[in-house]
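Every protein chain but one is kept in place in this view of the complex.
Per-chain residue numbering starts at 1, and chain names A and B are given in the order in which the chains are listed.
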């Protein structure tokens, strides 16, 4: 018998026609994502149907309405616990909480993205295809309305993130990963100013992102080799019951986690973060820092808690080490940064480390405190980047720290808000930074990971230095000639700033508005 | 499942590779070498080739656009094929899903078309 012919009966055996049946689909459970993707498609049609001027006016309300509608549906279905779409999607407590978080933070980010009063035409380039630094580019930078494709792209990204944190098998997860990554790669390239930097950032993000996706996919293949299935409950059963070599499991798990840690910006997979955060348009940086973090950690939590929870002794030390590295390296590198966006990028890396403590704790407190942390951090970081968009001169945002000297004298209100945000990052009590950190640290101790908590405290102490340096710079230095004027924020940025700051304060003073919700949500289903 | 079922495929792969390697490497050794001008000219017909810059030079971005659109529809076809095969089993559900799928791709198509992605100049 020829080797080729031997395959044919094998293939026919694997899909017996009788067992085929249609999947049950709970449309109510999927509605938030369907709404987002639907609105994104409508957004593209708007792009196709209208001229440049009305497009921007339609897109923002459309996107906001869509996100709000999805949020309403999420809230209405808050009690739902189901696995649907043929086992591809889980709607449980953490899933709903993460979806809600992504939507709320996404709405605030959309406000920043939609701001058009700070700069003529908004923060985005009109025609990304025009070669940077040419005559045509300069003229379009000066006059043209920015690209309104950013809204459908953001909606796709948000939808992908929601799918990512609700996926119930590794393949759906991979698809979702790509669905939210690809729009982000594009969005990164769309800055109106410093376009080469922006394009470079997008290219780096894309290349490294694909590299990480490859790891993830390779991991999926390994896990499939081990368990013969890709759905989480199947993997969970296989972890204890499979006869296959555990080598496949361990390598597969490692590769899978690497792909996820890349998105979460954990050391040593963080290298892209500073460059991308710096190069991307600031509203997009805000979107990534807030929402992508939620999605990445949502995915990580689900994979580790649901699929690999039973082999926790195997991966806890490794991920713990990654957490320590992330906290320390992020904090140490933040010390010598001179650009505010890079500084915030390293701060975001260190915060990924703190979140990893909650992940590694692998208990209910770990889950609920991580959920709380994600929301608290998201609001704060949105407000932080919101402030960054306001400090600008004739060449756009003035992100070099030396330019922030004496800002407290020029515009005390804004400097005050930023000081408050930095104190929240530093984890000073009465800010959400404190309650959130306290939560994950407590969960870490509870989960027997005291060494991580010690590293976390040390790292927080180091991180306080760069934050306070900025505070000192703003308040105690004399304003120089080059201290830029602070733009009057438009209604949208003001709203975003206010939401972010107030949330930071409220979650710090009365964390009980959110903690019980996070605690109630903190239960995965298999 | 046993991996031994795949051994014949590996054998086939090795065989194919060996044949290719053999053919390419044997030709310069055993073949006759007689140069003349016509042999160095462009094969077949058409214009004389002009010197190209190192690395292939730049292509207009429009090629990529067209190529990407092609891939999108190519993939669409790939999805359509299995659906068509099992149309009877999927019934109305399958039909609606597939219409949605095509509509989604069509949205992208409409966008590219309206925004001038298909105009060469």
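Criterion: a residue touches a chain if its C-beta (ideal position, glycine included) is under 8 Å from a C-beta of that chain, and two chains touch if they have at least 3 such contacts.
By definition in this document, contacts and distances are computed from a predicted model.
The protein name that UniProt records for the chain not on display, among "NADH-quinone oxidoreductase subunit L", "ABC transporter permease", "STAS domain-containing protein" or "Aspartyl/glutamyl-tRNA(Asn/Gln) amidotransferase subunit C", is "NADH-quinone oxidoreductase subunit L".
Looking at the complete complex, one finds that the omitted chain is in touch with A. From the options A:204, A:364 or A:526, the residue with contact to the chain not on display is A:204.
Summary of contacts with the chain left out: across A:124, A:185, A:232 or A:269, the touching residue is A:269. When the missing chain is restored to the complex, the residue among A:37, A:97 or A:315 that touches it is A:315. By the touch criterion stated above, the residues of chain A touching the omitted chain are 203-204, 207-208, 211-212, 215, 246-247, 250-251, 253-255, 257-258, 262, 267-269, 271-272, 274-275, 314-315, 317-318, 321-322, 329, 332-336, 462, 465.
Just so it is clear, only the chains that are shown with their structure count from here on.
For the pair chain A and chain B, the distance between mean C-alpha positions equals 35 Å. On chain B, the positions that touch chain A within their shared complex are 5, 7-9, 11-12, 61, 86, 89-90, 93, 104, 107-108, 110-111, 113-115. By the touch criterion stated above, chain A contacts chain B in their complex at residues 2-4, 6-7, 10, 17, 20, 22, 41, 44-45, 47-49, 129.
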